[in-house]
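Dropping the structure in here first, questions after.
Every protein chain but one is kept in place in this view of the complex.
Entry: chain A
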Amino acid sequence: MKRVIHILLIEDDTLDQMEVKRTLERRNILHRLTILTNGEEAIQMIENTDEDIEKPDIILLDLNMPKRNGFEVLASLRANDRWKDVKVFVLTTSDEVSDKHAAQLHGISGFITKPLKLESPSSLDAFNLMIDLMNI
């Protein structure tokens, strides 16, 4: 019996949001998606002590965002006792090599390379891994 996965997507580009949504739908993954469009909103959510705020199973994080970027969100996550164990996947484009190295230092679970083309297996490796992790 598959459970519904709660995914928090932190991504400013609407096209990228659509892309994630579409991929989840096409792969028939039972999910609930919360979308935040910038790092500041994400940090506010993480730092809010209100117990009513539901912690997601997984976070998909874009690095290049206005106001507060992905690295600041990662730092905030790791500094927070309640959130520090949440699994984080970073959304990147293939040529942001230095960003990938920097993100790795924050102990993330994997990268998802944009664009998420169904026919391109490499870009989906991490996505598959993510789903496998959720299905255990």
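Note that in this section a contact is a pair of C-beta atoms (placed from the backbone, for glycine too) under 8 Å apart; a residue touches a chain by one contact, two chains touch by 3 or more; residues count from 1.
Criterion: contacts and distances are computed from a predicted model.
Undergrad: Going by UniProt, what is the name of the one chain that was not included in the view, given "histidine kinase", "Oligopeptide transport system ATP-binding protein", "Acyl-coenzyme A thioesterase PaaI, contains HGG motif" or "Manganese transporter"?
TA: "histidine kinase"
Undergrad: Pick out which of A:22, A:67 or A:84 touches the chain that's been left out of the picture.
TA: From the options A:22, A:67 or A:84, the contact with the absent chain belongs to A:22.
Undergrad: When the complex is taken as a whole, what residues of chain A touch the one chain not shown?
TA: Within chain A, the residues that touch the unshown chain are 13, 15, 18-19, 22, 93, 95, 114-115, 117-118.
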